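Heads up, one of the protein chains got dropped from this complex, but the rest are sitting where they should.
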Amino acid sequence: MIGTGISVNSITARRRHPLARYAVVALALGLLGGGYAVAGPGSSNADAAIASGKADDVAQGKSLFVAHCASCHGLNAEGTAKAPTLVGVGAAAVDFQVSSGRMPAADAGPQAARKPTAEWVNEETIGDLAAFVQSLGGGPTRPTAEQVDPTMGDPAKGGELFRANCIQCHNFVGAGGALTYGKYAPPLNPATPTQIYEAMVTGPQAMPVFNDSIITPDKKRDMIAYITHVRSQVDPGGSGLGRIGPVTEGLVAWVVGLSLLILAAIWITAKKRRAKA
Amino acid sequence: MTDNINDQPEGRVPARVIGTPPSNGPILGGEPVHEVKDVPGVIPPDPISARKAERVVALLFTITFLAGVAFIASYVIFQVGTIDKTAASNYALGSSLSIALLSLAAGITVWVRRIMPKYNLVQERHPMASEPETAEYVEETFLQGAGESGFVKHKMLRRTLLLAAAPLGLAPLVLLKDLGPLPGTALRHTVWGAPTKDGKPRRLVVEGTGQPIRAADFDSPGGILSVVPEGYEEDLNALAKATLILLKFRPDELKSGTNLNWTHDGIVAYSKICTHVGCPAALYEQTTHHILCPCHQSTFDAADGAKVIFGPAARPLPQLPIGIDSEGYLIAKSDFKVPVGPSFWERGDAEAEAREQKA
C-alpha cells in the first residue's frame, strides 16, 4: 500500500529540510487561495509530510507529469478540452488515479477503468507525481497508514454510513452498479483501503466528494473497516453468486434447479429400451 | 372379531356374534393371491437384470442411511456462533441431507425402472357429462325440493332473507376499517414543517452520525450527503418522507430550475424520495449533476431544480428551502412547498399551485 511508504523518520527528516518552510508557505497559500482544500484536523501532519517533499521530488514529478500526463492535462496541469485541470486536486487524487491504473487513461471512454498500472508506476514515482500536483495548489493529501487501518475501525458503525452514502451506487457489498451514459460505479473489491479513502476525499470522475469535515477520517476508517470486513468474509450459505442479489438467484433457479429436475423427470419417465437378445 | 370369519367352517352361519359383525369379508388379507399373473400390458422385468438392480438399489439406500446418520451427527458436531462456523454447519448439514435425499430418490427410480414391471395398461374414459337419465332425475329433484321448501312461493320470505344477508355480508368489510387512519393531508406534509420543542428552526443532520452540518464545513463542490431531520433520526415514518440529499455546487453551476432563495452558498437540498414510486433516489454523479434512482432509473438534473431528464418519474424532486442558524448550521426554513414522493390521486398539480402562490 502506498500510504505505508512514509515512515515517521522520513517525516521528521523532511521537516528539517531547508525547503520545507517554502513548501509549508506554498501549502498555506494553496489552501487559502484554492478554497477547495480540505482542512480536516487529522490530515495536517500528512499534508506537511507530503507537501514538504523535496524540491527533487517535485521536479521529478514534474518531468513524469510532462512525460505521461501533460498530453491531456496540459503542460502546467491547467487542463485541456480532453481532461480537467489538476490544480487543487491534491496528492490523494494522483495516488488514487495512478495507483489504481486509471491514469494515464487508455482511451477517452465515458469513464477511465481500473487496469494494471503502467510500467513506470511505482510507489516512488507516484510519490513524486503526487508531490508535484500537490505543489500546484494543494488539495486533499494521501492518508496515513493509521487513517486507513481497517483493524482500528468499527465495522458496525461504518456499515451504517456505508449504507447511507455508498451502496446506492456501489451495491450493498461493493459489487458496483450502473450509472448514466455508460458510466458505472466500479466494484470496491480490488480497491485498497488507501484508495477507498482517497476516492471519498477526492471524488474521482463521477463520484461525489465526502470531505473530511463532514465524514471525519475516523468515520471513513469505520467505513473502510466495514468494506474490508464484508468483502473478506465467507459466504456461509454457499456460493455468493456474485453478491448482486436476486438476478443471479433467479438465473440459478431456472438454469440449475429446473434443469436438474427436468433431467430427473426424464430419467423417471424414460421408456425402457430392452436390449434385444 | 373380524379374524374369526376365516376360521368358520365353510358354509356355516356364525351362531352368535358379539359386537357388530362386519358386513363383508376383510378388505385385505383374504384369500391368498398368486403373485404372477399374466396380465396384458404388464411386462415383467428380466429376472437377472432385476437382481442386479436390487444390488444397486440396496447400495443407494445404504448411502441414504449413512448420509442420514451424518446429518444427525453434523447437527451435534458443528456448532454455530460465528460466520465461519455457520458456513461449516451449513455445508455439513446441507450436503449430508442432499446426498441422503438424492440417493433415496435414485434408489426408488432404479427400483421402478428395473424391478417393477413395464406397464402399458389401458383404462377406458367416459364423457364427463352425466347420463341423460341422471341429469333428468337431478333436475326433477331440484324442482321438487325448491317447491317443497316454499322459497319460490313465499315472496316475503325470499326478499327478507336477501335483505337479512346484505348487512351481514358487509360486516367483515366494516370491521377492517380500523386497519388504519384516513389519509387526511398527511401525505402533504413532512416533519421539516413541524416546530421543534424549543421553537427553533429544525437542523439538518447527517444520516448515520446524527451530527448537525455547519455550512462552512460542507464546502467541497461535488459533495453529497444523505440528510435527515434533527430529532427524527430513527423515526422511519418521518424518514420515509423527510430524507434529503444535500448537494454542494459551484455558484456558476446552478441553473434557473433551482430556486436560489432556497439554497445557501451553493448548497441545495432535494427530497431523496423519488417522485415515481418512492425509492431513495440517491445515485449522484458530480460531473453531470445527475441524480439517478436505482429502482427504475428516473434521472434528475440536480443543477436545474432536479427536473426529470430520463425515466418514468413525472415530476422533479421537491426542493427544501434551507438556510443557516446563528451558529452557522444548516436549517430548514420551512416545509417542502409540494408533497414529496410518489403521485397520489388527491395530489393534483401542486407545483402549479405553488407557482401561483408565489406569483
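For clarity, chains are labelled A and B in written order, and residue numbers in each chain start from 1.
Rule of thumb we're sticking to: a contact is a pair of C-beta atoms (placed from the backbone, for glycine too) under 8 Å apart; a residue touches a chain by one contact, two chains touch by 3 or more.
Here is the rule we go by: contacts and distances are computed from a predicted model.
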| item | value |
| --- | --- |
| Protein that the absent chain corresponds to, by UniProt name, given "ABC transmembrane type-1 domain-containing protein", "Formate-dependent nitrite reductase, membrane component NrfD", "Cytochrome bc1 complex cytochrome b subunit" or "Amino acid ABC transporter permease" | "Cytochrome bc1 complex cytochrome b subunit" |
| Of A:75, A:152 or A:253, the residue in touch with the unshown chain | A:253 |
| Selected from B:56, B:194, B:308 or B:354 as touching the chain missing from the view | B:308 |
| Residue of B:282, B:303 or B:320 touching the missing chain in the full complex | B:282 |
| Subunit B residues touching the omitted chain (full complex) | 2, 22-24, 26-30, 32-35, 75, 78-83, 86, 89-91, 93-95, 97-98, 101-102, 104-106, 108-109, 111-112, 116-117, 119-125, 127-128, 176-177, 179-183, 186-187, 207, 226, 228, 234, 236-237, 239-241, 243, 272-273, 276-280, 282-283, 294-298, 308, 310-315, 341-349, 352 |
| Touching residues (missing chain, whole complex) on subunit A | 110, 155-157, 159-160, 163-164, 167-173, 175-182, 184-185, 226, 229-230, 233, 235-241, 243-247, 249-254, 256-258, 260-262, 264-266, 268-271 |
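We take it that only the chains that are shown with their structure count from here on.
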| item | value |
| --- | --- |
| For the subunit B and subunit A complex, residues of the former touching the latter | 46, 83-84, 86-87, 90-91, 94, 105, 109, 112-114, 118, 206-209, 213-214, 217-226, 247-248, 280, 282-288, 290, 292, 294, 299, 310 |
| Residue ranges of subunit A in contact with subunit B within the complex | 35-36, 38, 160-161, 163-165, 168-169, 177, 179-181, 183, 185, 203, 205-211, 213-215, 219, 233-238, 264, 267-268, 270, 272, 274 |
